[in-house]
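A single protein chain has been removed from this complex, and every other one stays in its place.
Per-chain residue numbering starts at 1, and chain names A, B and C are given in the order in which the chains are listed.
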Amino acid sequence: MSDVYTEKLIEHFRNPRNTGEIEDADAKVTVGNPVCGDVMSFTMKVRKEGDKEIIEDIKFKTFGCAAAIASSDILAELAKGKTIEEAKKLSYESLVKELGGLPPVKVHCTKMAVEGLQKLIEEYEKKKKQQ
Amino acid sequence: MSDVYTEKLIEHFRNPRNTGEIEDADAKVTVGNPVCGDVMSFTMKVRKEGDKEIIEDIKFKTFGCAAAIASSDILAELAKGKTIEEAKKLSYESLVKELGGLPPVKVHCTKMAVEGLQKLIEEYEKKKKQQ
Amino acid sequence: MNRYVYLDNNSTTPVDPRVLDAMLPFLKEKWGNPNNVHRKGREAREAVEDAREKVEKMINCKDGGVYFTSGGTESNNWALKGVAFANKDKGKHIIATPIEHKCILNTCKWLEKQGFDITYLKVDKEGFINLEELENALRKDTILVSIMLANNEIGTLEPVKEACQIVKEKSDAYFHTDACQAIGKTEVDVEELGVDLMTISGHKFYAPKGIGALYIRNGVKIDPLLHGGGQEKGRRSGTENVAGIVGMGKAAELVMEEVSKDKEKLRRLQKRIIEGITSRLEKVYLNGPSDLNKRLPGNVNFSIEGVEGESTVMMLDEYGIEVSTGSACSSTKLVPSHVLIAIGLRPEIAHGSIRISAGRFNTDEDVDYFLEVFPEVVNKLREISPLWKG
Partner (left out) sequence: MNRYVYLDNNSTTPVDPRVLDAMLPFLKEKWGNPNNVHRKGREAREAVEDAREKVEKMINCKDGGVYFTSGGTESNNWALKGVAFANKDKGKHIIATPIEHKCILNTCKWLEKQGFDITYLKVDKEGFINLEELENALRKDTILVSIMLANNEIGTLEPVKEACQIVKEKSDAYFHTDACQAIGKTEVDVEELGVDLMTISGHKFYAPKGIGALYIRNGVKIDPLLHGGGQEKGRRSGTENVAGIVGMGKAAELVMEEVSKDKEKLRRLQKRIIEGITSRLEKVYLNGPSDLNKRLPGNVNFSIEGVEGESTVMMLDEYGIEVSTGSACSSTKLVPSHVLIAIGLRPEIAHGSIRISAGRFNTDEDVDYFLEVFPEVVNKLREISPLWKG
């Protein structure tokens, strides 16, 4: 566990690749709370291939520290191309690892991003049932 | 009051001019206590000029710190040539002044030297009466 | 990166090259222990006492002395704990403000665990205490009042002189002020203020980190915080940080020579930054005094709606600009600044606060560059913020 931000994290913070909102999203969620200093809103687009459901795109808007922004971006990166079933297994540890480590006080950012993904999936599956 | 030894003090410590013992001394005293870290022994020779009694010489042997040795030497220096009456008025402040100042914790050395001189004079006057 | 612009002088200041020059001999050939009577020791002792004189002169110390410590934190801990333990038979009540530095507040908390009773005065929207409330808070058993001279986050210059007068008139309590931020940025005079104890930190006025001092007026009853070999007249033991002390002495000398010039420049840059931000961005709110005469020269603090402070700091950093969010000392924590909460900000607004603080080495060009980059960074972050409805 490093005590400072990694270059990789700073790069994802500085040049996030997945910001914005997907217009015709299949799911849309917001996690966090401005009082606590972090709010992440995610939109997701899913594509079907046979009976596989693949995450085609995720975009985010995040209010929060550099770690929150980078975590959101890395989450989108890691989730894209995965099936819904695979994505359900995505852990915050894998985000931390992908970022090359994180100061202990910032680990909650990756947890929040993963929470966002799980909620996206929940909403997606709920909608599917309603159809 | 300086916090460190003056050059003048160090010079008197390094090259004391009045060490030793006067063989045929008119008075001989020891002040101080090895337990407290300072012992000064003085010998004095007095010369008469008319009805004046003049301190012709003072020599010392001192066990003690640099300030104790320098104080002993400066005392001898200041007392020499003075009449007994003048010497009675010699104060420790004048020794401190002559040394160009002294760390506060070392002022007691000048007091002890002056005590030595007063005791020399006492002894000298006592002897005189006995004669 | 186009340019490097450091605007975080309330966090720490660069070491003035003239300060380093003064220190170097004491890290090279003059490495003696000032407690030794031999030559090496005496040369170190003289340097330490020479530095003490300079620091004392800088604050116009006439009645009492300056004791060297390892920094503002130690001085504040010492002032509070030292007075508390030495006077606990007289009383156990202490008065402080809620916008003191954490090293005062956390010391107070610890003292509460040891049975002391702390009253925290309220502060208004700009961070000022109320003198009447102070007067009413004084009790028979009040032993100490601690009110900072200049707040490190929002720059409030507290009415310490007036507060001290009231305390002296109405009680037997000692008065301590934390002057870490004020020194080097405005004139500080213990005689004029009338305080009994004052905290000084070297790295806030161009000396290195890890050196500070506590001014103690004659007659003040205070226990040591560091017991030991009897250095600093028995009040603060420990082999002296000679190089640091010499550096702080030189820094004090430079403050005496340059503070009025520095202050004038800091006021100008401060004004330009405040006006520049206000005119270039919407929904930004100045924290701390709007009357610049009651504000620490050089200090600026804004809440920026829709963006979070740390990410703003990090993004500015990419442009070579360094500023802070909240209090630098707690910036790895996720709690909003206690100062901003105390002046009544909502947490979500407090999270978006940015402190910009100029110092001796800043220029008008630095401010030009900052004012060019800052709106761009804020807009970039607002664009990706779910809280910004532009």
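In this section, contacts are C-beta pairs under 8 Å (C-beta built on N, C-alpha and C of every residue); 3 or more make two chains touch, one makes a residue touch a chain.
Since the model is a prediction, treat every value here as computed from it, not as a measurement.
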Which displayed chains the hidden chain touches across the whole complex: A, B, C
Contact partner of the left-out chain, one of C:71, C:155, C:336 or C:352: C:71
Residue touching the undisplayed chain, where the options are C:60, C:106 or C:165: C:106
Residue in contact with the excluded chain [from C:240, C:308 or C:366]: C:240
Positions on chain B where the hidden chain makes contact: 5, 10, 13-14, 16, 19-20, 30, 34-41, 60-66, 68-69, 103, 105, 108
Chain C residues that touch the omitted chain in the full complex: 6, 8, 11-15, 17, 20, 23, 27-28, 31-33, 35-41, 69-74, 76-77, 85, 101-103, 106-107, 109-110, 114, 201, 203, 208-211, 223-231, 237-244, 310, 313-314, 316-317, 322-324, 327-333
Positions on chain A contacted by the hidden chain, ascending: 3-5, 66
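Quick note on the criterion: only the chains that are shown with their structure count from here on.
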Centre distance in Å when chain A and chain C are each reduced to the mean of their C-alpha atoms: 40
Chain B and chain C, separation of their C-alpha mean positions in angstrom: 54
Distance from the mean Cα position of chain B to that of chain A, given in whole angstrom: 89
